[in-house]
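One protein chain is absent from this view; the other protein chains keep their places.
Labels run A, B and C following the written order; every chain starts at residue 1.
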Amino acid sequence: MPDFEPRIVAFVCNWCTYAGADLTGTSRIKYAHNVRMIRLPCTGRIDFMLLLQAFGQGADGIIVSGCHPGDCHYTSGNFHARRRWMLFRRLLDFMGVDLRRVTFAWVSAAEGAKWAEIVNTAAADLRKLGPYDDFPKRFVEKVGLFTVHREGEAPAEPNVAARTQSAEVA
Amino acid sequence: MKIGFFPGCSLEGSSREYNESLHAIAPLLGVELTEVPDWNCCGASAAHSLNHKLALALPARSLALAEKSGLDELLVPCSACYSRLAITRHELLENDALRSEITKIIELPFTGRTKVLSVLDVFGRCASNGLKDKVRTPFGQKVACYYGCYLTRPEKITTCARPEDPREMDDIVKVVGAEPINWAFKVECCGAGFSVSRLDTVAELSGRIVHDAAARGAQAIVVACPMCHTNLDLRRDSIERTRQQKYALPVLYISQVIGLALGLGERQLGLHRHHVPVRLGSVAPANSVAPANSRCPTPVAADVPAALGSAGASPSPGGSPAQEKEA
Amino acid sequence: MPRIGVFICHCGENIAGTVDCAAVTQAAAQIPGVVHSVDYKYMCSDPGQNQIKEAIKEKRLTGVVVAACSPRMHEPTFRRACAEAGLNPFLCEMANLREHCSWVHEKNGHTTSKAIDLVRILVEKVKRNRPLFPINVPVTKTALVIGGGIAGIQAALDIANAGQKVVLVEREPSIGGHMAQLSETFPTLDCSQCILTPRMVEVAQHPNITLHTYAELERLDGFIGNFRAVIRKKARCIDEKTCTGCGACIQKCALKKIPSEFNAGLGLRTAIYVPFPQAVPNKPVIDRDHCTFFQTGRCKLCERACPTKAIRFDQQDEFIEINVGAVVAATGYEVKGTDFFPEYGYGEQKDIITGLQFERLASASGPTQGVIKRPSDGKVPDTIVFVACAGSRDPAKGIAYCSKICCMYTAKHAMLYKHKVHAGKAYVFYMDIRAGGKMYEEFVRRAIEEDEVHYVRGRVSRIYPRDGQLVVKGVDTLLNSRPVEIEADMVVLATAMVAQPDAESLAQKMKVSYDQYHFLAEAHPKLRPVEMNTAGIFVAGACQAPKDIPETVAQASAAAAKVLGLFSRDELSREPVVAVVNRCAPPEFSTCVGCFLCESACAYQAIEHEDIKTRDGKLIKTVARVNQGVCQGCGTCVALCRSKSIDLQGFSNEQIFAELVAL
Partner (left out) sequence: MSATAHASGHSDTLPGRLREATGESVFNCYQCGKCTAGCPLAAEMDYAPNQIVRLLQLGLPELEEEALRALSIWLCLTCETCAARCPQEVDLPRIMEYLRQQSLARGVVHPKAKDILAFHEAFLATIKRGGRLHEVGLISSYKLKTGHFFQDVLLAPKLFFRGKLKPLPHAIPGQADVARIFDRTDRAPDAPLPHGRGSEGQGNHT
């Protein structure tokens, strides 16, 4: 399948990689268009259910990128993320998820060129791997704790913040 | 206390008296020594210098044999052998790949179950366990305890508490009535294995040790290693030649010191085999170093207990200065 | 039903040159919930912003997506515009069509469809955004300064002089810290006490400063602007109010042979004592561990001598509770003792001393009135050896860092020695000379060139006594690595500067981090050097890392400026991007199961325990609660919570999942 274009989701932290990718832009460095970035405050925020969900939504590959070790804007968020990834990796592997499709990287706010390189490498690798058709989608339904309401539907459950304000304890 | 025994080559030859004295005192201390059958040379610095694998395989064979005889602990009186055996055990336990390679070479299983003990480990136990009550003639001398290199280093293997100024031997000799001095050369190298190939070096290094001990008023040096003994005792003439100075103080194995305190005789302990004569009672410490820069306190005659006479020395405190012995 | 407005920016040709903006605008209009979709040349210009404001009002928009440059550039601009039009600013999001799309891809269909995707993702997110409101917390305008060395003194004075209240807590009987012990200070060689003591007096007399000496922090709770501290005032056995500081008690005390801490063990003091003559406060304290009365129940000579009857043998420790809005940690350092060095004799050689002891020997107010005499026999050394990097830069000894000040004070010591003993010989064994600072290198060169101090490059392997002298076995690596032996009368070790022994427990009390060496950890090594990662707590001086007086003072003033910045407002306002633990109707109250995994993950100690009780006070369950004053919004806790009970406002699970679904 020569003209297959993979869909890549990138989970990036606001302080390092998002800013690094901004720098890629300001430096006009070109890279593969396949990536869609989700901005998070910190890689520590990444719940690995999100990865499953992303694959479930048809992503062919995922990039997770944050600050270099020791540089976390929040002191130790990226450390937690890494540690959690180590555990989660085994679980994913066990479940039959193709780990080659997940890239972990450190990109600082000054590494614009590195960001481009990471995206290009991931895109090239995924082109070789082909579409991730055999991702067992039912996992998401089984383990996904969130049902996301489609446009137009009423929210399935009240939003967390709203709940906090409304629930007064007995 | 039943303990395995690895005499090492020196104790079979040039340091027989160390072996003899050990065997003489062991029963009095309630220590039963079982020699490892068919043990072999540890390879000493020769193997260590030329061939790393050989330097591990040779001690490993003896350790494996000790293990095979069901020994949990192994006394290795020679510091050099002790060091080689302890390091080998340590390295083999740390590194699985190395262990399997070496066990293939020696064709014997090795689990490391036999612990390697130095004389200080064993006598230290006795010292805190009734040795004091067995003393008949306290060794009332000022002694310089000399540890050398291998009893304390490397720290992670010997687990010596104060590697730069160890106290283990000092504590043992105190129990038998000696007065260990504070001195600076406890762990300085004596030249060890160079005693055949580089005499001048050995004389220089050992000379500094003997000099400091004498200058601080020691009446004897106590050692726990045949090599140290050779360099400080047997090579005394070349030391004196190098330093242009005579030194009277004898060099005793720690086992001999304990033996004397336990009331054993000179011959039993092999004192007659020393090069520098052991005439403890008659040593005149004030003169044990040539007068020039001597700052050592003049000992009082009463410091020397009459009991030392039993070590076969002349009882008169002011007796003939031992320095003249070789003249 | 959501009513979303989408505004596509061309950024001149920057976006429009690569992306087909009209196509994006059309596609956006098709997204369910989008009721308004336009494009414009420069969205951030005034006309551009006005378009947004008008649309919000006319179309009653419930959310706005501006598809333009990076939110790191213009998010505040557009959020402000929304707020001005009456829309909660947190209902505005930006899609990054410039840095993440038009600038990094070629002009083609892929780029435009990526732009459409980016807009769709943000539309789905903004649909689920909730109005958020800045968090306000009140500020108590009193600062607590812990440690009364030069760092604490400087910070306290700067804050107090700006009109705010300060409580200064010092562990020892007097303030002053190490600087009070120094003789003269590099690089100017001015007298340490002459410049320090006026400041100490100023602290004591300042109307805005409450000074507690012989006191320690017992507990610290609360958060930025609202801390509650408990201070333990240790029993001095003196009524400070009655005591006039006449010193009659000290004259009478029968115990005169206690090693003086102030003189680094080189001088002696009594059991009732003032640490040094210029102490602030100049009131004595009874050292209970030595005092005959406390040890045997008899003596009280001092009590009889006291003209004002100020002595109180039955005094108890006192606990003082105070509310403070900010804390400055300024607890300083310690130096390693000579017993830290097996190869230099385990501290058993009297004539091997530390640099701090040398300061006391060189000080005119010291035990020898400034005459350099060696401790063993009082001889003035003819030959003196200084050993730099003693214990520092020595990973084998567990101290890999450079103590930073010892190169300088060693040069100073050698110089002071040469100034006092003209015929003497001074050697310095060093590895590198680190003299980066204003006039520092010049200072060291002066020691070498003018005072002819012999610098030998190499470490010392061993020091041992011989014939009343010390043999220093070193090496000269510049002389073909030749071993060098020097017979010295005295040796001064520039021993490593280390954290206070109680630094770790103090850090735990304050809930701040510390590094592997137990120095307190600043929030960012370059950009937040005086803040700690717990908001409202600041750090100054050598408790953060080894530093000299100029740096200490600079950092102390910076910490004071931070405190004053905090105190400049009555209330603190923070971005509401914080975590919240959900609440729901009884009998659940919250889905939180109280595992407190979140607590273990939070680097800011923002997670508290909350007891949920019935009306009559019966405990139902304990759940997590986020202290919004402390939370920094990293979201680490959210990712860890297995019951999905904690969520991050602005980046909620729901929002992020919706973004994914929009892909």
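As a working rule, a residue touches a chain if its C-beta (ideal position, glycine included) is under 8 Å from a C-beta of that chain, and two chains touch if they have at least 3 such contacts.
Everything numeric in this text was worked out from a predicted model, so none of it was measured.
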Visible contact partners (per top-of-document touch definition) of the missing chain: B, C
Residue of C:R80, C:K420, C:K473 or C:K613 touching the missing chain in the full complex: C:K473
Of B:E12, B:E32 or B:D72, the residue in touch with the unshown chain: B:E12
Contacting the left-out chain in the complete assembly, out of C:P483, C:P501 or C:P525: C:P483
Absent-chain contact - pick from B:H48, B:K186 or B:R216: B:H48
Among B:R61, B:R89 or B:H211, residue touching the chain not depicted: B:R61
Contact set of subunit C toward the excluded chain (per top definition): 343, 393-397, 431, 457-462, 473-477, 480-484
Hidden partner interface residues of subunit B, rising order: 9-10, 12-16, 38-41, 43-54, 57-58, 61, 105-107, 149-150, 153-155, 163-164, 187-189, 191-194, 196-199, 201, 205, 234, 272-275
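Following the convention adopted for this analysis, only the chains that are shown with their structure count from here on.
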Centre-to-centre distance between subunit C and subunit B (centres being mean Cα positions), rounded to whole Å: 54
Approximate Å spacing (C-alpha centroids) for the pair subunit A, subunit B: 68
Computed distance of Cα centres, subunit C from subunit A, in Å: 34
Sequence positions of subunit B contacting 2 or more other chains: none
Interface hub residues of subunit C, defined as touching at least two other chains: none
Touching residues (chain side subunit C, partner subunit B) in the complex: 342-343, 345-346, 348, 462, 464-468, 471
Residues of subunit B defined as touching subunit C within the complex: 162-165, 184, 212, 215, 293, 295
Touch list for subunit C against partner subunit A, complex: 1, 31-33, 70-73, 96, 98-101, 103-106, 110-111, 114, 117-118, 121, 124, 127-128, 130, 132, 513, 523, 533, 577, 580-586, 589-590, 601, 603-604, 612, 614-615, 632-636, 638-640, 644, 647-649, 651-654, 656-661, 663
